[in-house]
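Scroll down for the structure; my scribbles are underneath it.
Missing here is one protein chain; the remaining ones are kept as they sit in the complex.
Right, subunit A next:
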Amino acid sequence: MSDDEEQYDPKAHKKLLQAIGSLGNVQHIQKSTRDERQTRQDEFQLVKSVSSSATDRAPRAVGLNDLVQILRTSTKHSQTGKKLKNVQSSKKVLEKPLEKPAADRIKRTIGYEGVTKKLGRWDAVVAQQRSAETQVFPLQSETIYVNTAANARALKTSLKSDLAKELEASNRKLRELRKAQIGDTTDEKELAKKERQLLQKKLTRDELFARRKELAYLKMRESQKSAKERMQNKIKSKKYHKLQKRQKMLEQMKEFELLQKTNPEAALEKLNALEKSRVQERASLRHKNTGTWAKNLQVRAKYDKDVRKDLAEQLAVSRELTQKKQESDSEDESSRKRAALEEENQEDYDPFNPWTKRKSADNKEGNENAEGEGENWRQYWSKRNHNEKLLEEHRRDMEEEEESEDQEEEKPIAKPAKKTLKKSKVKMQNGWTVEEVEPSVAPKSQVKAPPQSLDDIFEKHDDQMRAKLTKKLEKLKQRVDKLKAAPAKSKKAKKIKDALKNLKDLELKKTKQRVEIDEPLNYGNEQEEPSQKIPPPVEESKETPPLIVDTVDPNKVTTLVFTQKKTSRSAGGIGDALMDDDAADYDDEDDAAAAEHQLTVSQAFEDDDIVADFNRDKNKDSELKNTELQLFMPGWGSWAGAGISQEAVEQRNKRLLLKLAEPEKRRDDNKDNLYVNEASCKKAREHKVSSLPFPFRSLADYEASIRAPIGRNFVPETAFRMLTRPSVITRKGQVIEPMDESELVKPNRRLRHIVDKRIQRIPVVPAKEAKAKN
């Protein structure tokens, strides 16, 4: 055996072999560990898998079949195996997933819907912001202000050092000990007090002097003040006293307000006391004839009979009020009877009671009764009289109406009659429905006869109302039918729901409309307008629904200008520079009526001779120019008296005859139905608005907006500030952050500015009411 053989170590050899054998398997490149979140693996990080070479050897995934195979081998589980097999064959396989583009589209749609929903949350805020008259930026973020001072706790730290504390504690202990042992009852506080007193007693001479001086000074001040008071009381100036009084009042008011804040109960008491004193004062009848009104009357009573009467009445009233009410009993019989009855009832009244007492009590009762009764009685009669008056008036009106209607035609009466027939009462009698048919078409005489009660009148009114209602309903029905009959095309259009519907619905109407100019800027001197070469559409295209454009129709204006000239109030120069001033005289009602009925001028003025008026007005301007003015005044120039030669007089008169220029030829002379307003200034024309600017829908609204002044010379200061508030307020040097989500749930901004508060307090008047007021 060689040395080599001897040295052979099987263990070491095996190890070596293993090491050599495993050489190929070892992965030298480490699999990368991910340190970043990423969805996609980098190609450099892709590493050959350890098991990749061994894939063929690796057992494939266990399937259901294998299981079944194993189960079949044992008889015990063969049944379960079969069941499993069945399950596999009978159950449906999941469907193949959608193709990727389609699936993506669905995902996108869902995502988009979610986003639109989320964005929809902002509708309300945005609508509110858009309609706000004034917006303040940056928007207030949600900041809660807490008064920390109120809840602040006192500092717990003390200034005493530890040593001082220890000393104190030891002192206390010592004292207690003493108390316990010797019965020492000296109180520290008492001692201190005594000490102080002693110190006070020991005043030096100088101190004494000083004190005396001080006292003297105080006394002097007192006397001065009292003297001042006395002097003040002697002052006769009324103004002075008035001012004084007012100042005092103001001070008291201030005190009261303070009290109200600090101690509401005391304030209430004070208020009650004040009220009481006032009532007492008023009740004292001191003011019977001392008021300014009474005094004035007294002065005038000397000369005026009526005033004397008034004064006497007033005195009588006061007397009446002050007099004891005894006569009132006798006035009202019924009340007296009741009083008697009461007396009878009160037979068991204690006779030992003082008579006067009872009587006074009775009296009081009686008085109360009488007063109450009297008032009721008066109320009743006044009511009844009033009702009767109304009734009579109504009757008269009805008669007049009837007469006029009769004169015109009979038809309108028949109509309401029909209606009344229809709605006659239906009663149930023994299972039968009985209709009470009353011919309500009464003969004329019957109508003229006084109706029995107010109810009849009301019923009549009701009928009329009902008739109107039914008419309206019919109209509505017709409209609905029309809408239904509309082509299906519109239905289709409706189906596409408007994504911005919510926003549009939420949009509020601005209380203060502002002109919005959305036109291109005008550049330089280039004035050429786009030449309208576009050929007009052929007749057929006219059938498109007519656009309702709310502009001022010049034709309409010119015709109406004239007709209104006579009736209109003068514009007062306000609208001169602003609008065609004649057009400015539209009334709201007129406008509305015009919109509804489309009244033509000729219809409106059927009975007037409009043409004559028209011509007269046309000639009116030229009348003045046609005349010659005689400037001669009798006596003027004939200083030497009468007897001047006729020739000289004529000569002079001729000179004094002012001949006006020939009447200008009117531009509308030969045109009968044309009126050219030559009085209107041509230079002013270029300052006038010719069409209704954008957000305004009616001429009246626009005019109202123009007519209301905003300057501080014409409106009070607060109104001026309110009217001139800018629509956007920003602050210098402050970053305006975009809208925050807190805006969605934020309550209304707390208003700091006084103008804001005032604006908020102004009740919102609906547009219709405002119009009605105008």
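By our rule, a residue touches a chain if its C-beta (ideal position, glycine included) is under 8 Å from a C-beta of that chain, and two chains touch if they have at least 3 such contacts; residues count from 1.
In the analysis below, contacts and distances are computed from a predicted model.
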Chain left out of the displayed complex - its UniProt protein name, from "Ras-related protein Rab", "DDB1- and CUL4-associated factor 13", "Polyglutamine-binding protein 1" or "Mitochondrial 54S ribosomal protein YmL7/YmL5": "DDB1- and CUL4-associated factor 13"
Options A:99, A:206 or A:518, residue touching the unrepresented chain: A:518
Hidden partner chain, touching residue among A:126, A:297 or A:311: A:126
Of A:239, A:261, A:682 or A:761, the one touching the omitted chain in the full complex: A:239
Residue among A:13, A:671, A:687 or A:757 that touches the chain left out of view: A:687
Hidden partner chain, touching residue among A:15, A:83, A:107 or A:667: A:107
Residue of A:10, A:97, A:738 or A:763 in touch with the missing chain, whole complex considered: A:738
Interface with the undisplayed chain - residues on subunit A: 36-39, 104-105, 107-109, 111-112, 114-116, 118-120, 122, 126, 129, 135, 137, 239, 243, 246-247, 250, 498-500, 514-524, 526, 530-531, 533-535, 537-538, 540-541, 572-578, 686-690, 693, 705-707, 709-716, 720-721, 723-726, 728, 730-741
